[in-house]
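Just one protein chain is left out here, and the rest sit where they should.
Take a look at subunit A:
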């Protein structure tokens, strides 16, 4: 996977002239602040590049530094060290009002003393755009976010979803080089949030602007992003496409934070055809597709619950196979969730879809075999 990417990067410039200038570049960005006389690092050195037109997410738990990182792109925080570049230009010391990026705030931060139209026109008026053009662009933008006819409303007279769209229109109407969104859907209920996710993606395609999206909601990030930077404790743990982050988590943190994941550690028994095999208990085995480990190493492997099959018969030879006891069965409509306890005490979560013919459900207390293909075992960094 990494090899293929490197190939593309090496070949593409030769084919299409000079490489395109990235929309946003962070170079070794650090943010320190003083708290009770101690220096605290909110961001401990982030280097990343966001391409033009990309839907890029900063994903992580609260306090991981994702919002601080975004605020440094917007210009509300000065990096303690490092460089912020927008379209190749160093903007590290440029104030927010002179940066060609706009932000959608978490609480929307609409101007409460202005109506919808005035809110949306605010940026264009500051930029001294001619009145006729302001009128046209605000009108068009309100149509795009489906708020035509509500120009005279005050923010407090609108629902959360409508305020959200005003905030979006207020930022997008300026045609910024990049749009920064700080957990913009956090205050909405689930239904509306899902609708807005699709809506946001549609708007992004329509306007073709780079979106930088901060969220702690992994499903939101997976649904919408082209690429995701998973952050933890001020550092980027993994930067990749949603599929790769889900399928091939680089660290135990990413595996645990994105979706449900099982972490199984064991000792490498032997390396077969370049693939490490772990021994688990007396008759358990975990097959992997990696051989960078020697026999005797203790390594950790993750496997997603939906990749694991549950059966009473002993699995075929080419599969990972471990024995366990069903500790819990939860019926979830679309699928059943099993908690299976391995002899060592590790609990493995297994999802089994409720297909038409799946009558053979295991009961609590049953002794079962768990199995999965070698390519679904991911060895987490040593």
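The rule is short, and it goes like this: a residue touches a chain if its C-beta (ideal position, glycine included) is under 8 Å from a C-beta of that chain, and two chains touch if they have at least 3 such contacts; residues count from 1.
We adopt the following convention: contacts and distances are computed from a predicted model.
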item: Name of the absent chain as recorded in UniProt (options "Sigma-70 family RNA polymerase sigma factor", "Quinol oxidase polypeptide II", "3-methyl-2-oxobutanoate dehydrogenase (2-methylpropanoyl-transferring)" or "Spermidine/putrescine transport system permease protein"); value: "Spermidine/putrescine transport system permease protein"
item: Candidates A:43, A:74 or A:134 - the one touching the absent chain; value: A:74
item: Residue touching the undisplayed chain, where the options are A:19, A:95 or A:344; value: A:95
item: Touching residue (missing chain; options A:115, A:241, A:325 or A:346); value: A:115
item: Touching residues on subunit A - with respect to the absent chain; value: 74, 76, 95-98, 102-103, 105-107, 109-115, 118, 122-123, 126-127, 170-171, 174
